[in-house]
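Missing here: one protein chain of the complex. Every other protein chain is in place.
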Amino acid sequence: MRFDLARPLDLAIALAPDLLLMAGTMILLLASAWGAESPQRQRAVGRWSIILCVLTVGAVIYMWWAGHTATRGVIAVDPFRWATDVLILLGAILALALSMDYLEREGIDVAEAHVLILFATAGMMLLAAARDLMIVFLGIELMSIAVYVLAGLNRRSGRAAEAALKYFLLGAFSTGFLLYGIALVFGATGSTNIADIGAAVLARGLATNPMLLAGVGLLIVGLSFKVAAAPFHMWTPDVYEGAPTPMTAFMAAAVKAAAFAVFLRIWMEAFPYLNGAWHKPLWYLAVFTMVVGNVVALAQKNIKRMLAYSSIAHAGYLLVAVVVSNFEGASAYLFYIFAYTLATMGAFAVVIALSQVGEGGHQIDDYAGLWRVRPGLSIAMAVFMLALLGFPIFGGAGFFAKWYVLQAALRPPSQTNLAIWVVLTSVVSAGYYLYVVMVMFMKPRPAEAPAPGRVPGMTRFVIATCAIILLAVGVWPRPVLRVARQSLPQLVHLSEDLPRAPAPQR
Amino acid sequence: MLLQEVAAAGAHPLSGTVATWMWLLPLLPLAGFVLNGALALAATYRRGPSDPTVHADHTHGAGHDTGHAGTAHPDHDTAHHAPTRHRYAGLVSIIGPAVLFAAFGLALSIFGAMTRVDHLEQPFVQRYFTWMATGDLRIDAAFQLDQLSMIMVLVITGVGALIHLFSIGYMRDDPGYPRFFAYLNLFVFFMLVLVLGASYPVMFIGWEGVGLCSYLLIGFWFSDTANADAGKKAFIVNRIGDFGFLIAMFLLYAHIASLDFVGISQRAADLAPGIVTAICLFLFLGCAGKSAQIPLYVWLPDAMAGPTPVSALIHAATMVTAGVYLVARSAVLFALSPVASLTVAVVGALTALLAATIGLKQWDIKRVLAYSTVSQLGYMFVGVGVGAYTAGIFHLVTHAFFKALLFLGSGSVIFAMHRAYHATHSHADAQDMRNMGGLRRYLPWTFALMWIATLAIAGIPLFSGFFSKDEILAGVFARAGHSTLADVSWFGIPGNVLLYAIYGIGLFTALLTAIYMTRMMLYTFHGPNRTGETERSHLAEAPWVMTLPLVVLGVLSAIGGWLNIPELMRFLGPPQWLHHWLDPVVGAPALAVTGGAPVHLTHQTEYMLIGAAVVIAVAGILFAVARLKPARLVPKAQAVPERGFARVLANKWYVDELYDRSVVRPLVGGSRRLLWTVTDKWLIDGLLVNGSARLTGFFGRIGSYWQTGNVSTYAWAIVIGVLVVLGAFTLR
Amino acid sequence: MIQEALFFSAVLFIIGVVGVLTRRNAIIIFMCVELMLNAVNLSFVALSRLYGIAGQVFVIFVMTVAAAEAAVGLAIIISIFRHHENVDLRNINLLRG
Partner (left out) sequence: MRDFLGGIGYERWVLPALLLIPIAGAILIYVARIGRGRADDIANAGSARVIALATLTIEFLVSAGLWWTFDTGRSTWQNVVMKAWIPEWGANFVVGIDGIALMMILLTTFIMPLSVLGSWTSIREKLPAYYALLLVLTTGMIGVFISLDLLLFYVMWEVMLIPMYFIIGIWGGERRLYASIKFFLYTMVGSLLMLVAILYLWVQTWQAGSPTFSYDALLRSVDVGRTAGLLLFGAFFLAFAVKVPMFPFHTWLPDAHVEAPTAGSVILAGIMLKMGTYGFLRFAMPLFPDVAMLPAVRTTMLALAVIGIIYGALVAMVQPDFKKLVAYSSVSHLGFVMLGILALTMESVQGALMVMINHGISTGALFFLIGMIYERRHSRMIDAYGGIARVVPLFAAMLTIVSLSSIGLPGTNGFIGEFLVLIGSFRTQPIWTVIAATGVIFAAAYLLWAIQRILFQPVTHPENERLTDLNAREVVIMAALVIPILWIGFYPQPILARMERSAAQFISDVERGATERSGSARVGN
């Protein structure tokens, strides 16, 4: 059925899954704050959070199945939103599972960690639904603030505190730019609704309006920071290394998914008619991100910093999908994020399984000869590395992800040179991904190296599911592919009523 | 498909006769090889442990076939040590020669069948199966029997059988006895395939096969580096020749799309003159490689490192003559290109002269014979070069007899010398003439028979050598006056002048031949004995199994000339028998060279030519007897090194050193330094591959260096980013 | 009137940015970021004269969010203080490379 978003009841129903999640989170917040801190409480809250997420996924899938649409309004009701929601919730569930074990092992009995993850997820779902710059700002802030705290969760370690501080200061700084961008766009077009902006740009031919262009530029800056695109990426390695590993995984996967969802939606709806004015900067941004991400990753000796740069590189590949900014780009984004989330979550899960208490043992060379001691873990890690590299069959869905992005890039108007950049940087990425595999499989196990402890239940579950799903989709990608192709953002067809934007009074 | 084709060749007069069994000729020696080879391996192979890595360090693997006699003589064939005969020696010495005699018997019966058929125009071709057929190339595994190949088969099986007999005695105590006979049989198999092949590719199988066998047999005593090197050198130089043969085949196929002799003879006429010359020159490059002509003759003297029967069979009688057979077989092509024929003749003459000069100053008895072989081969190429194909083949046959005899004779001398030195445990060189002298008292049979061969090779009348060599020289002289060769000019020199020059060189070489052969005889058999007091008593004639083949060969080299008696001497027997016999094969091309009509010399000129040849031969012998004083010779140990021109000759005009420095060393050194180190290691690997890896690594380190860790740097990066993005908008 | 307001808010914004770049103390930097946000609020209020009430609603949103951000931010700065006795950013570079 078709929601008329002007009526609050319809709006509430349209936001049902988000409201369900937020309500659940409130309850859990009270529950975790009620009693004394203890590992059992922490695990209980964790379990309940996962159940809540699963319920939300159920709600999302119901809304998706019902096929609701909505008039032009503050939020969007289209399959693209539901698909992004599912991906975000998938990331959240995996992060929650990992953090339950991790917090117990590290002795941080902070049940609120799970609640914060849920808050961040709520923020992201809001972003996915946002069709108004105001909602975008709200979503970003809700997500970011929760994640700032998550980064600094481990009160005992100075590194976590430093990571949180850096993320906070630079996050706030970039939000400033984002906000200023929104203001300028508001100033130029008179509205914060993406569809109205698009219509206004077309109606009043604002393509060359300096104020609008400046606003768009600042919007790109704000979102690029969140996505960790190249010149704005410098916070990522430090924050990823400092933050507790499950939180890093959450940041790498879910945050990126949400941020790119907004990126895509704005660019496909608001600014398609700027006759490519924004095309050039995004193009350079994508190439620069890919190159910096991959090349600097080569020099990394710490696995978490390496994975940080790898996530920057993948942000570059996703930017290619944005640059293409057509339906192919959107479905390529969805498929890519699906594969990327599984691979990154899996990789960080393995890192958790192999690291000692107190964030030790993160040097790649500590993994020397691991295959001889822990064959299962090393094979899983190899699968994740090859997935991130984009290798067929052994890398599973990773290959089809990169293939889909390349294919989107080569569609007319084809960006052949961009495709070449993707391919060449992939070769460079083989350098560090395979280094991990080589260290694990081909180097002899040093005698004095401590045998890694038993892998806790949930982490083992996460690693297994990620690897198996990846490999399965790698062989038979059709189901995920069909979903990705159909869930496209429902763009406002210009035939609908034009905006009632008030003419600017002098 | 196999058998119908054999039956289909019904039309040929020979099809009903025993000739249909001609495929058995090569098959017999092949069977011999398989049996002897199995025996050789059975004796020495002991199965290794199932897990070699664990077993690697502490077991003792003792192979029987020690490959070399106890005393480590570097380059001489010391045949035996403690007389322990090989376990299967008896069995092998039956299989080896029996197979050859059977083949010889079959060959004789086929020859008989061929003579009964009055005039045999068409060659008898048997196709067994299609070997290679792609696109419009179709090569059948087919044998062709005609008069020319019959003669060659008779020589190969006949002389081969005698040499097998000789080897029973000569190799008696060698631990590698079955292996020797296996390789020898394999050689005969490949040689028969070579001569019986019906097309160039099938012939090429034999061609490279004999090259392989000569490699295996030269390096038979492989534990000496010198022998192994000689084998390798022979094979690689042969391979250079084979390269020429291959290119000739490609040219033939590219231009007349057929490679079998029958097809070529039909279509040879429509080849362009330039192409025919190219084909013939490349074919001759193949012959030069195989039959040791300039510039590829260097391997034959080193091939003496192999056992003497090998030198006799392969490097005197059969393999080295394959080149002459090839030219005779492709007479159709050579007749069409006078320039190529002249080249063959000129190179033949020069090789004959060069080898003869070197032969003068060699001290090793086998090296003298080796250079004499090279020289005589030169003669044969002069014969077939100028178009006197019959004369060339005739000299080939007679040379097979007396050169095999000379080699086997020198074998029995070496056998005796080695037995003597072995008895007294002295390490003197059993092959050096300076250690011999006066052996006629101890080896009477060998002495007498070798004199027959020497007279034959020198060209003394009534001996085989005289008839064949004189026929070649007469052929050259006649064609100088009137033939297609005479009219054409060769690099500016008119044909007839060239032919007369060749005739002159031929005469002078005959003189040199007489001199160095007599020199060899004098130093070996005449004058005082220099072997040494104690050894002298042990010098004795070789057992009958070695002397009998010598006698047979002696008889053949004496009466060999009877095969093709010149017109002039009709009184001796049926004249020009070989000429009429080979007429169907090489008759037409020979006529083509002499411009349609058979050339004939007036009786006066013939007498004059014969007279000159006789005078030369006799003068050579007398000159040697007069000048050389065997008495003044001293054993090799005390011998003073030669000086001046003699040293140049002794060192073979330094040709080996020239090749080594000009070709081998730059090639090997160049590819090590220039190709491998520079191109491969530095340029491609160092610069491009590892270079690009190091470059990206370097940029990576820069990137991580800028990651300073303090917030203000990051803030600056963001601001710069903002400025860049906004900037990008303005300049679009 | 709008132009002057927008220009003034741009100036304020730039002062905020410069403040973030040059200052060393975490709290000062945070205050500069707040300044940037308020600069944007100013431009929003100015623009709402043109496009009606939507601008001012946005300002309310921004202020609440800024408050929440301040709370969380200061908590983080306190945790840094606990580790380093000072909040001078120059010696906070444990994580680098």
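Going in written order, the chains are labelled A, B and C, and every chain counts its residues from 1.
Please note the rule applied: a residue touches a chain if its C-beta (ideal position, glycine included) is under 8 Å from a C-beta of that chain, and two chains touch if they have at least 3 such contacts.
Every value quoted in this text rests on a predicted model; they were computed, and no experiment measured them.
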Neighbouring shown chains of the undisplayed chain, as defined at the top: A, B
Sole contact to the chain not displayed, among B:R239, B:H427 or B:R661: B:R239
Residue in contact with the excluded chain [from B:G160, B:G219 or B:G506]: B:G219
Which of A:M26, A:I51 or A:V427 contacts the chain that the document leaves out: A:V427
Among A:Y284, A:F327 or A:F394, residue touching the chain not depicted: A:F394
Chain not shown, touching residues in chain A: 371-372, 375, 386, 391-394, 399, 403, 406-407, 410-412, 414, 416, 419-420, 423-424, 426-427, 430-431, 434, 438, 441-443, 477-478, 481-482, 485
Chain B residues touching the omitted chain (full complex): 40-41, 44-63, 65-67, 129-137, 201, 204-205, 207-209, 212, 215, 219, 222-225, 227-229, 231-232, 235-236, 239-240, 242-243, 246-247, 249-251, 253-254, 667-668, 670-672, 675-676, 679-680, 684-685, 689, 693
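Assume only the chains that are shown with their structure count from here on.
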Gap in Å, rounded to a whole number, between the CA centres of chain B and chain A: 80
Of all residues in chain C, the ones touching two or more other chains: 17, 20, 29, 92, 94-97
Sites on chain A at which at least two other chains make contact: 165-166, 169, 173, 237-238, 300
Touching residues on chain B, where the partner in the complex is chain C: 704, 707-712, 715-716, 719
Interface residues, chain B side, partner chain A - complex: 693, 696-697, 699-701, 703-704, 707, 709, 711, 713-715, 717-718, 720-722, 724-726, 728-730, 732
Partner chain C, residues of chain A touching it in the complex: 134, 137-138, 141, 145, 148-149, 152, 155, 158-159, 161-166, 168-169, 172-173, 175-176, 179-180, 182-184, 186-187, 190-192, 237-239, 241-242, 300, 302, 305, 501-502, 504-505
